[in-house]
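Apart from one protein chain that is not included, each protein chain of the complex appears where it belongs.
== subunit A ==
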Amino acid sequence: MKKWLLKSLGLVVCLIGFIGFIKPAETAQAAEKTYTIGTDVTFPPFEFANDQNEYVGIDMDLIRAIAKDQGFKVQIKPLGFNAAVQALDSGQIDGVIAGMSITDERKAKFDFSKSYFQSGVVMAVAQNSKITKLSQLKGQRVAVKTGTAGADYANSIKAKYGFKVVTFDDSNNMYQDVTTGNSVACFEDSPVMQYGIKQGTKLKIVTEPAEKGDYGFAVKKGQNKELLAAFNTGLTNLRANGQYKKITEKYLGATNTKKTESRTFIGLIKQNGSALWDGFKETIWLTLVSIIFATIFGIIVGLLGVAPNKFSKGLSSTLIYIFRGMPLLVLALFIYTGVPSLTGNKIPAFVAGIITLTLNEGAYTAAFVKGGIEAVDNGQMEAARSLGLPYGKSMRKVILPQGIRIMVPSFINQFIITLKDTSILSVIGLLELTQTGKIIIARNLEGFKVWTIIALTYLVLITLLTWLSNWVQRRMNA
């Protein structure tokens, strides 16, 4: 029994190790005069993926233009804002340009360039609205996006002007609330708002920027001095030769340039086809790998739970208790951001995602594997043992074949849940379907249509998976 336990534990360890090899780590860049620059995953108009899935935006165009002007190369890493700041602090990257405000707190850790952009909070209202001043907001509802300077600003003045604040998780929903008239106004960073309007959001800006802040390019304190100097010189040159103006105009210009992107369903699919296809593949890949590992993990833990051994039973119950009891979202964030800060080793998002799903879905699998085996009449095991068959053989030849039959519907159910749960991994920046949708919407603000496309894609996938599972089930029962 102990040997069997050790073997299973060894197998789990091997599996986790194996996941690490599925996606080769990105090779380090060491060419001369190439700087690695971290940025946010999506923060339009400063950085976002365009319809060719290339990173563009004010920050991106600016850093590339400066690099060209100053004769160095950049490698852009869209790590996400917090991850980029942490990576800079730990010296894994050379600089960060991510619409980052220059604050005293940040100056303690980083050296900043001269301000390359001045931002501020503006109020926007529906195009046909008569509201132009803060004082007209009395008794009205105002929309903000959680965690933004706009939200802080609105909350700081709501008592004075007597309005109510409703909070949204993303810009698109916030804009929608104003255009539909539920809220009379919203507060947003001026470049973000300008870009939104340029993209066709039916709002207008009615106030001057308040709470002005400066955006700066950052390097780790005391390091990469020549990079910082080059940035400052390059920025001055760009401002002088008009290139800076061109870049900002491109993203913020008041003229609502005739939309280049088609906004019909077909048009959106055509425009974003390759991004959607990549997201689709990532979702399938995540689903398949997770299903395989979660099933193996679940069966092992489930079998441990029915083994006639107190220790293995306790281990199984504990694993199920912990990983079934923890929300998937929390588990994903814990493994992706929590574990590296404990161990000091970074985990690639894909691996963190697979581990998350393996543990969570595996715990559910273990629970129904255990239940399925326990549902087989005890007399079956007794009869097998009375013939002299050892425990393992009795399990394999008699109990499991009957238990699996009981478990099949639960397995199919769990596969479908796993597929859907991959969407939660968008929080750790995996470019699967949901995250792809978020990024596309961040660019074109076509929330309803893009989510419809994403939702239908999931339905198609789930239909295919259900057909496949039912086919396997029929084959098994034949």
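The rule is short, and it goes like this: contacts are C-beta pairs under 8 Å (C-beta built on N, C-alpha and C of every residue); 3 or more make two chains touch, one makes a residue touch a chain; residues count from 1.
Everything that follows uses one rule, which is that contacts and distances are computed from a predicted model.
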{"item": "Choices \"NADPH-dependent glutamate synthase\", \"Iron complex outermembrane recepter protein\", \"Sarcosine oxidase subunit beta\" or \"Amino acid ABC transporter ATP-binding protein\" - which one is the UniProt name of the chain not shown", "value": "\"Amino acid ABC transporter ATP-binding protein\""}
{"item": "Per the touch definition above, residue among A:L303, A:V398 or A:I441 touching the missing chain", "value": "A:V398"}
{"item": "Residue, one of A:G91, A:G242 or A:P390, that touches the chain absent here", "value": "A:P390"}
{"item": "Positions on subunit A contacted by the hidden chain, ascending", "value": "377, 379-380, 382-390, 393, 397-398, 401-402, 405"}
